[in-house]
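Data block below; observations after.
As you look at this complex, bear in mind that one protein chain is not there, while each of the others sits in place.
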Amino acid sequence: MVKKIQVTVWNEFWHEQYQDNIKEVYPDGIHRVIAGHLEMQPDMEVRTATLYDAECGLSDEIIEQTDVLIWWSHMKHDEVPDEWVDKLYKRAIAGMGTIFLHSSSGSKLFKRLLGAVGGHKWREAHEKERLWVLKPGHPIVDGIGECVELQEEEMYGEYWDIPEPDELVLASWFEGGEIARSGITYTRGKGRLFYFRPGHEEYPTYYNANVMRIIENGTRWAAPLASSPTITSGNVNSIEPIAGFLRDGRGNRID
Amino acid sequence: MVKKIQVTVWNEFWHEQYQDNIKEVYPDGIHRVIAGHLEMQPDMEVRTATLYDAECGLSDEIIEQTDVLIWWSHMKHDEVPDEWVDKLYKRAIAGMGTIFLHSSSGSKLFKRLLGAVGGHKWREAHEKERLWVLKPGHPIVDGIGECVELQEEEMYGEYWDIPEPDELVLASWFEGGEIARSGITYTRGKGRLFYFRPGHEEYPTYYNANVMRIIENGTRWAAPLASSPTITSGNVNSIEPIAGFLRDGRGNRID
Amino acid sequence: MVKKIQVTVWNEFWHEQYQDNIKEVYPDGIHRVIAGHLEMQPDMEVRTATLYDAECGLSDEIIEQTDVLIWWSHMKHDEVPDEWVDKLYKRAIAGMGTIFLHSSSGSKLFKRLLGAVGGHKWREAHEKERLWVLKPGHPIVDGIGECVELQEEEMYGEYWDIPEPDELVLASWFEGGEIARSGITYTRGKGRLFYFRPGHEEYPTYYNANVMRIIENGTRWAAPLASSPTITSGNVNSIEPIAGFLRDGRGNRID
Partner (left out) sequence: MVKKIQVTVWNEFWHEQYQDNIKEVYPDGIHRVIAGHLEMQPDMEVRTATLYDAECGLSDEIIEQTDVLIWWSHMKHDEVPDEWVDKLYKRAIAGMGTIFLHSSSGSKLFKRLLGAVGGHKWREAHEKERLWVLKPGHPIVDGIGECVELQEEEMYGEYWDIPEPDELVLASWFEGGEIARSGITYTRGKGRLFYFRPGHEEYPTYYNANVMRIIENGTRWAAPLASSPTITSGNVNSIEPIAGFLRDGRGNRID
């Protein structure tokens, strides 16, 4: 029996509790809509967690068991305690996949994993977004058409100051005149990271079948290896002779 | 008249002052040997700075004027005050080139710019290193042969846990059986970064003509643009009409 | 029920028939050893084909059904008729995965897919090769250690004149002093391509469990998407109004 992918959908869950117009769109929170779709996948086991749960909903045991962490945050980036960011960072480097949605590009964990992350343009003007596929053979776009149209989204525009992505899978056209790299991947340590741009809280983006298929695909793509190579580091002996002899890490002969 | 590249060579300068065997190799410090070569270039103007200078030798004025910062540190990474790291980081993101030598991969600035930087193997066993060119059309290897041999070097071995480089220009063969990515480039913000592996303090690596040619080439490659694009970010008006009208960053019509 | 990956292992099959020392190592041909391992995978269905079969063993039906093509050729690159190369090229661009082993870097199909492919160094001196993992989170190295040692292999050395790989998964150390990029990936059209260096016909490389695990992993990695995006190209109508109106591909109003 194949082990199911253990998914944790984390949401700051502030807008949906404290802003009526957002509550209308996502009455149970963005995390529940995303989890609802993933729970229907036979190869996934899904839990949710929010800032309002004890320990951010992220006990050591849950972090340890999570194969892929899906993250949505916006207003409360900085209320996630550094201690949890540290734990998640270590787990991500060790192989846990991470999927950062929309404004989560401002989260502590995203910035910790990527290093130099700067600003970009943005506009909340109910404008059209069209995401074009730039890598049609990539697992993340399986089952999608050549573009995904969203009738209303927040705009994020270039230049977005991020490290060069490993892969640019999707890029967006916006009605107001800008473009954005909107589906990008990175590897950090053994962990795979997928950033997916759409998902402003005012719009029903996460009810869109294509958006959810991309998140579902991204989850599979980001899942850790069954058995990744064990890496050793630090001071090591030579494998081959150096000046005629095997040597320890300080250069002494090993006889 | 073309403006000269303003180079600052920074060295922690501890080994050469406090360890006799190192002092013998670099009596005036590694920084002086590197600066000595670069000063002979008609297109460069060079200053040096060390941890033992006031303000780490890095006044605001010097930071502002520096086009390319060359960095060597090892034992004293953590004695560079965070305040200076912040200043250098901001300047690097804004376009200053950075060249990190050897153990400087452990410096605060390198880790700040790259984010997730983990460990690698190492061994001090006077072993042979041979750096092979993997991009023979790259400016960094202008004037170099297809490989550079160093009779004695410290070994750094893979897997080295770093973000995927933008470019892999040189990779090393070591006598003891390991390999390493040893000449790699990144872009962060507008700044170009070159990491160059060799340069253990016990060996006369920086007297090697090929090594110095690579550092010289790297300095030219990393120099900022004369006039880089001015990037705007934050909440912006639409450039094109959205639903029939130009809009401000909150979606209101601009008439 | 999940559809099995349809694998075709193609071998030129000359050395093993006409050179006694090679026949001893691979009495039924390299293709049979590779197929033998893959046939044990519950998610794969495997056939073999050689230059000595009718139509190179590659009927239109077989090409159409093949999800992943594994290729070994050396002396007889140029005896594969252009017509078959054309068919395989089209299928690869349309999504069929390709795995090129060892000297297959000289095959017509490899050069057709990659364009500018030049030379590299080589030596047949029974020397040791050690392949180091450079991307420990990559599916191709699942179940492998941090390096794979082969006691005897032919050497291929840098600089190897190939287009920049999308990913550098493994690189080799050779006893005689060279290094090589030895596990590299590309995407061409919708097709994923994996080149894997070891496999000189004189040595029992394809009996090595790690080598076969890497080929097995590569096969899964290169398998086509279940449903890749349908891409349209050519002269297209506008999706959005241009100067006030939807337009056809020649600029005429569509009313």
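Just so it is clear, A, B and C label the chains in written order, and each chain counts residues from 1 on its own.
The rule we apply is simple: contacts are C-beta pairs under 8 Å (C-beta built on N, C-alpha and C of every residue); 3 or more make two chains touch, one makes a residue touch a chain.
From a predicted model like this one, the values you see are computed outputs, not experimental measurements.
Here the chain not displayed is in touch, across the complete complex, with A, B, C.
Contact with the undisplayed chain is limited, among C:D43, C:D60 or C:D161, to C:D161.
Considering the full assembly, A:G177 is the residue among A:G177, A:P198, A:G218 or A:G251 that touches the omitted chain.
Here one chain is not drawn; of C:Y186, C:Y203 or C:W221, the residue touching it is C:Y186. The omitted chain makes contact with chain C at the following residues, 89, 93, 111-116, 118-128, 155, 157, 159, 161, 163-164, 166, 175-178, 186-189, 229, 231-243, 247-251.
Listed for chain B, the residues touching the missing chain in the whole complex are 95, 128, 130, 133, 135-139, 141-146, 166-167, 175, 187, 189-192, 224-232, 239-240. Summarising the interface, chain A meets the missing chain with residues 130, 132-134, 136, 146, 157-159, 168, 171-174, 177-179, 181.
Keep this in mind: only the chains that are shown with their structure count from here on.
If each chain is drawn as a node and touching chains are joined, the picture has every node linked to every other. In a homomeric contact, the two copies may use the same or different surfaces; for chain A and chain B, over half of the interface residue numbers are shared, pointing to the same surface.
Most remote chain with respect to chain C, judged by CA-atom centres, is B. Inter-chain spacing, taken between the CA centroids of chain A and chain B, is 29 Å.
Once the centre of each chain is set as its mean CA position, chain B and chain C turn out to be 36 Å apart. Multi-chain contact residues of chain C (touching two or more other chains): 130, 133, 136, 146.
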